[in-house]
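Here the structure comes first, spelled out in structure tokens, and everything after it is commentary.
Complex shown without one protein chain; remaining protein chains in place.
Presenting chain A:
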């Protein structure tokens, strides 16, 4: 069965690649965009100094946002809430989903630290009223509270709530909310480019055999195979 796919050798491919010109400024912008969106302020400042690339947003606003994100990542949720409210009181007032998630994280931290009584009081006073208004909040609250019932939380069905990844998820949602409120795009451009690459390769796979990139982290060209 002969393949109807076209074969492109490595030399030919590399020759074609060399003909495509990419500007250094564009690449610098992508890097800067990535650093800024992820909130790596110091790196962004250094990069600005060394490459002369200007960030699209004011680096000072990044500092505020990063303080919020960091507080959330460390589990200092009350602090994170106060910082967001100083930055923009509207964010939590108009985003019940995010607010609930933060309060839920507070509850998780209380349980993690063994403060069961305080946790139950907190749940009753702060979270129960929210859960009354919303079915999915109620379900989440019940899941979280059930942590209290388990002695061995590492094996219980809701144990993932205690995982550090839960904190990071919350922190990332908070970061996105602040970015959006500052009218900035919450997603960096770099991942989109990589996704585009993978999509394009998938499309091309149907028509040709060519040196493709399988490992995005090193972007090495691998020889074409039939």
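Brief remarks follow.
As a convention for this text, contacts are C-beta pairs under 8 Å (C-beta built on N, C-alpha and C of every residue); 3 or more make two chains touch, one makes a residue touch a chain; residues count from 1.
Here is the rule we go by: contacts and distances are computed from a predicted model.
Between the listed names "28S ribosomal protein S24, mitochondrial-like", "Armadillo repeat-containing protein 8", "Aminotransferase class I/classII large domain-containing protein" or "non-specific serine/threonine protein kinase", the UniProt record for the complex's undisplayed chain reads "Armadillo repeat-containing protein 8". The chain that is not drawn here is touched, among residues A:42, A:93, A:163 or A:222, by A:93. Contact between chain A and the absent chain runs through residues 74-79, 81-82, 85, 89-90, 92-97, 99, 106, 109-110, 113, 115, 118, 121-122, 126, 129-130, 134-136, 180, 183.
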